[in-house]
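For this depiction, one protein chain was excluded, whereas all remaining protein chains were kept in their positions.
We call the chains A and B, going by the order they appear; numbering starts again at 1 in every chain.
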Amino acid sequence: MDKIIIAGFGGQGVLSLGQFIAYSAMYEGKEVSWLPSYGPEMRGGTANCSVCVDNSPIASPIIAVPDTLIAMNKPSLDKFVNSVRAGGTIIVNSSLIADKVERTDVKVIYVDANKIALEAQNPKAANLVIFGSYVKHSGSLDKENAVNTISKIFAKKPKFIPSNIKAFELGFALD
Amino acid sequence: MKKVFEKPKMLTDVPFHYCPGCSHGIVHRMVASAIDKLNAEKVIGVAPVGCAVFAYDYFNCDMQEAAHGRAPAVATGIKRTNPDAIVFAYQGDGDLASIGMAEIVHAAARSENITVIFINNAIYGMTGGQMAPTTMIGQKATTCQQGRSVELNGYPIHVSEMLAQLQGPCYIERVSTHDVKHVKQAEKAIDRAFRNQAEGKGFSLVEVLSSCPTNWGKNPLDAMKWVEEEMCKIYPLGVFKDTAKEEK
Partner (left out) sequence: MEDKVLMKGNEAIAEAAIRGGCRAFFGYPITPQNEIPEYMSVRMPEVGGVFIQSESEVAAINMVYGAGGTGVRAMTSSSSPGISLKQEGISYICGAEIPCVIVNMVRSGPGLGGIQPAQCDYFQAVKGGGHGDYKMLVYGPNSVQECMDLMYNAFDKAFEYRIPVMILGDGMLGQIMEPVTLPPMKDMSKDIRPDWATDGTRFGKQHRVINSLYIQPDELEAVNHKLFAKYDLMAEKETMCEEYLCEDAEIVLTAYGTVARIVKSAVDMLREQGHKVGMIRPITLFPFPTANYEKIANMSNVKEIMSIELSMGQMIEDVKLSVNGKKPVKFYGRCGGNVMTAEDIVAEVLKEEK
């Protein structure tokens, strides 16, 4: 079971990052739920989603104590940092978050996602860089399946596939 | 012997419940004969809430009884899922112009390929003579016993003129039933409104100025005279929209 909260500004690809994880899990035959926060705003504002991945059916899709937090911006980190279970993982988008996580009972991974996305020639792919980092560090998803999932999701926009996979691979390569 | 008159096939043998001198009976017959002329295989009518609520017993075709004012929405649901049927709504002034104003405006705007017969007798009949949206200034009703006043009740609604402003409708005409000549004209208009539908031309509405001797407190003859002298003045007869003519 991996309970993941992904949070950031609207427009950072927070919800789609959750969907990359959800699709990958589904294609592996795992059970999964993806629950977005929804509000009246159409653009901007904050966005978050809760993703549960498990080998047996998901009971509650609501996450109070996440195993993994992916914080794409500072307000999101501040909001959720203390809710992560001891021994859990926090992935921090260090491109937008200068602070270090003060907790010592969690594993923290800093990813300069926006800069790495530029290296992949796709400034919108910061969420895919993080996806790569998540797949590597969570161990809950198969890498090859994740790459295939990206191709499937972008099947209708094939020109974005190479740079998205590149961004994923760069994220996966990070320690 | 030569047959000079025959009851339309589209009417059942159930006797009308309408009051003496009421126009509903005449209009029912005209609607029925207009449909007879089309020889349609499939016909579905929608009855209103109001005096014509029992119209489902009188028309010899499948009928649905709609909630008050909703007949155009019900007719839309029927027509869209049964495009090969002739679909009509028969509504009074409270039904169409008060509680059902949204439904009639939007059915017209969508140019639903249906026929609407709108009975305007400037009063609520079935509930006992209350003020209608078409009650005229000064006209007495049980909820405006000194006569309709602009200060209290505002102005009557001219449905045909209003709907004619929309792009959607194909054909809108106001007719009357106060004498033989006008009944003949009304018959033509109603025929036309059904023919339009059979030809797929879109939304047609005929507003029929009608009498309500019971709630007006008049005898049938005086009621007819009142339609001619008072109603026709406020609600002028004529064609308000005819896209077939505009095309010419």
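Observations, loosely collected:
Definition applied: a residue touches a chain if its C-beta (ideal position, glycine included) is under 8 Å from a C-beta of that chain, and two chains touch if they have at least 3 such contacts.
As the structure is a computational prediction, the values presented were derived from the model and not from experiment.
Residue B:A85 is the one among B:A34, B:C51 or B:A85 that touches the chain not shown. Among the residues B:K7, B:K42 or B:K184, only B:K42 touches the chain that is left out of the figure. By the touch rule set out above, chain A reaches the unshown chain at residues 19, 22-23, 26-29, 31-36, 38-40, 58-65.
Take chain B: the residues that touch the chain left off the picture are 12, 40-44, 46, 53, 56-57, 59-67, 70, 73-82, 85-87, 102-103, 105-106, 110.
What we mean here is this: only the chains that are shown with their structure count from here on.
Taking the mean of the C-alpha atoms as each chain's centre, chain A and chain B sit 63 Å apart.
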